[in-house]
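Yeah, one chain of the complex is gone here, protein chain that is, but the others are all in their spots.
== chain A ==
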Amino acid sequence: MDYFTQQLINGLVLGSIYGLIAIGYTMVYGIVGMINFAHGDVFMIGGFIALITFLILISLGLTAIPLILLVVLLVSMAITALYGWTIERIAYRPLRHSFRLAPMLSAIGMSFVLTNYSQVAQGARVKPIPPFITGGYTLHESADGFVIQLSNIQIMVVVTTIVLLGLFTWLVSRTRLGRDMRACEQDQTMAALLGVNVDRTISMTFVIGAALAAVAGLMYLLYYGLVDFFMGFVAGIKAFTAAVLGGIGSLPGAMLGGLAIGLIETFWSAYFSVEYKDVAAFSILIVVLIFMPTGLLGRPEVEKV
């Protein structure tokens, strides 16, 4: 039971990170209807920028950890958001009304560009950082000495995710921008006729998605203590799987799918085999889609003739 609880905690933390990335996928899909393959790499870029900002701040002699974290968070969100904006401008906007495979191919190309850009710019080796946030709580100690640990970083990841999710839900449901986004999702032409700036709304979608990915990148960096240029691919595929599992286009679905993938992975590694954890995650995706072709929370797509 203790072992189970510990794995549950680990799974939820991993799932939170996946969920944050998955929101970016699902938002873009909801509005533009394309798979943004470069999103995983945007997450990786976010991790790198966080790492570099950390290094600079520390060499400047800053020691207050909350201050460092805040600055790193803001810088990496800002710059990564600009990456998201630029990618949309260069690679996707010219293909907005093209046939559906064109933006996807462009996105795959963009993903190659970003992966190799960071390899060229920062080298191929894994970049470790020393642990910043240490310590934690012992929740329970059983008779045979098994300890359930809840580390501060795990608390931070989950709390940040919840706060961001709350902010984000508020943004989508209560603000002008959110209303525009929902309008564009339903019908871009009609939204444009009613005075919604469609281009700007789509740009903002990419900006918000990239900023969330940057937070996920920072969390990943703090949680695992390393980044490398290839991490965007695997994390991106997992997050995309999560988005599809939850029903692509649905925001709560993305978070739910992220948690599901995180839990499946963690429990599979804990009870069966580490090697096949990704196989398990992908197989469950396929099984779920057989019975629910539009994911857990996705709306069935009605095709009008």
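The rule is short, and it goes like this: contacts are C-beta pairs under 8 Å (C-beta built on N, C-alpha and C of every residue); 3 or more make two chains touch, one makes a residue touch a chain; residues count from 1.
Convention: contacts and distances are computed from a predicted model.
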UniProt protein name of the chain not shown, from "ABC transporter permease", "Monovalent cation/H+ antiporter subunit D", "Quinol:cytochrome c oxidoreductase quinone-binding subunit 1" or "DNA ligase (ATP)": "ABC transporter permease"
Contact partner of the left-out chain, one of A:L105, A:L139 or A:V163: A:L105
Among A:T161, A:Q188, A:T241 or A:S269, the residue in touch with the chain that has been omitted: A:T241
On chain A, residues whose C-beta touches the chain left out of the figure: 29, 35, 45, 48-49, 51-53, 55-56, 59, 75, 79, 82-83, 86, 89-91, 94-95, 98-106, 108-129, 199, 233, 237, 240-241, 244, 248, 275-276, 278-279, 282-283, 285-287, 289-290, 293-295, 301, 303, 305
